[in-house]
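Every protein chain but one is kept in place in this view of the complex.
In order of appearance the chains are A, B and C, and numbering begins at 1 in each one.
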């Protein structure tokens, strides 16, 4: 087993003396005692879809709203997201619900635009080692949600966090979203052990994305509970008002009532480990 | 994503009508509402070590005692276990504590001997597709703990269970113990998603081994909680009275007081999902 | 990167002074300058199929005949091979063609029977760490073809060879047959780098099985050439007189004329690296 490099994303001494980082996003605190749940559709597809979903997840207890406006797609012919139009709809949803907004940035050129609208900028798994993008989001003040790469080891993930911290932006939220393996019944393998490992080696908060990891709705709730029981500071979950009509990743998006059930069941698990939703 | 083969290890209809199997081992029920915790040393090394550990895990609330008498080792020069002498010590520990015994069988030639002493026979990960051994344990009546192979897909694991069921032994307990991946800070990657997947597709109970998966003591408790939160029917955990002196796998074995803490913390997680320890 | 354990399967000094092992099977030498090609059907299905295939591969230049009589199958309901009847057919094919026979042994109970008929006993990938079987084939004199486990690291593979050598049988042929990865267009990922690694660290000969690694006929020839160019001492290739009618692994078995083409194209590659077919 490998040693981790020294970096400012690490606790000063492993099993560490450095205090854990708590990130403030409006009234929401990521990394404190309260579990944070970010919910919303994979992609912003239209006004009605977004607002219906936003109101519903808010009522079920979500702390933030997620939604993709710029989408990383395997093929250039796939729907690439609504772009700035999608960002405006997200801002409207925030206006209506009070939920802070999390959305992905894919390119240095888009940082300024997305920064105007979003409360948290997400770096997707495929860009975890897009160092030029990491440097650019290191220069802004808004918090960054840094997803783990599809086959990144912990050392590399910490290195990517370091690029952002080193630029002056201390607000980095890590996100485990599943790794590539030989498994075939799920899209990825959720590596929940990364949660207690990060808690040991780093002062940064870590959340878990069971939706992308599983790629199927029916496994999201048990894996969400597992993540919280292992010590994660929160979750990011895909929820859609009509997943059957989703333009992207329909099979993994929870229905509105699935999400309500998730929040109810999660509450007792959070309490069991001395935290709250 | 791949379809599962039809087999008697599967629920008759997926999301299934077949009732979940509950396996009785003395007073212990595996697969019922109560979470089962199997604890004990990696290897039976001597009388004192075993009895001290057995009494301690019993007092902390363990339901069964584990301990290796026949050990699968990468090199022929490594300590191979005490053999039948180890089985006798396990039987003595059962006598003293009342805990049923789980121990590994590695060869068709040993089935009869081990059956005489053990309450549950374990098939290790490296023998998951030792079909000749699977056929032989399918002919006995004692329950079988079937570990998932290091890189087995669910379909293959179900196929191996099928060999045992097909021989007439319906008492199969599945055990997720981590899979091979590129991760380097842990020995294996604990694939907790296999728990809800098995719960969906099979009527067999499933437990989790966080000790072998992690290979390091400090991650065992959070991963144990995660496994239970995800719906596992129990755990198998390595506990040693003096891990520093262990002949095998010292770094992953919990100390006696670590195990007590595990049981205390697990209790609230079990309650949170409507189960008990 | 990890250190290899000291073992008698290793060269005495890495980059080593110990002479490479050459194994004699009748007139065939494995590990010498001549490339050895073992060919034949996945499974012995009947007299006509076997003899037609055996004569054809002999004419195309194969050095040995392979064929499964005892078959490891994921499900107990799949065709398990003809057993001793299959061994007798293999012996008849040897009688007719002069080709030595390679066939798999899956169980300690079968070692004696298979030893009577076979010239080389194969330990399959799923039994690479079936230590009880390894010990038993270590006591016989016939050469052992030891396939690499589906997710075995080099250290573990060497350890398994060590069990056989340690029993007194020095005739071990290693066989790389592909490892588990996230790839989906092939059954396994052929890890050709294991060939030069084994050549550096061990004195044992190594051959490659492109048929099981790829799981598809159309990639067998290029991967066979790659293996030889990387320094492999030979190949084991599945060939069937009518792959469409095969009871097992039809899509990966070469047709008789494919195999003839393989041998022709391989000849120039072997010459290019100073070896011959």
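Methods note: contacts are C-beta pairs under 8 Å (C-beta built on N, C-alpha and C of every residue); 3 or more make two chains touch, one makes a residue touch a chain.
Just so it is clear, the structure is predicted and the values come from calculations on it, not from any experiment.
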Residue among C:8, C:78, C:113 or C:189 that touches the chain left out of view: C:189
Of C:88, C:135, C:200 or C:255, the residue in touch with the unshown chain: C:200
Given C:227, C:247 or C:262, the one touching the chain that is not displayed: C:227
Hidden partner chain, touching residue among A:151, A:170 or A:271: A:151
Among A:127, A:169 or A:211, the residue in touch with the chain that has been omitted: A:127
Where the unshown chain meets subunit A, residue by residue: 5, 7, 72-77, 106-110, 126-127, 129-133, 135, 149-151, 155-156, 159-160, 162-163, 166, 180
Where the unshown chain meets subunit C, residue by residue: 1-2, 151, 153-154, 179, 181-186, 189-193, 195-197, 199-200, 213-216, 218-219, 222-223, 225-231, 265, 268-269, 271-273
Interface with the undisplayed chain - residues on subunit B: 180-182
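In the analysis below, only the chains that are shown with their structure count from here on.
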Equivalent-chain rotation between subunit C and subunit B, CA atoms, steps of 5 degrees: 180
Two or more partner chains touched - positions in subunit B: 151
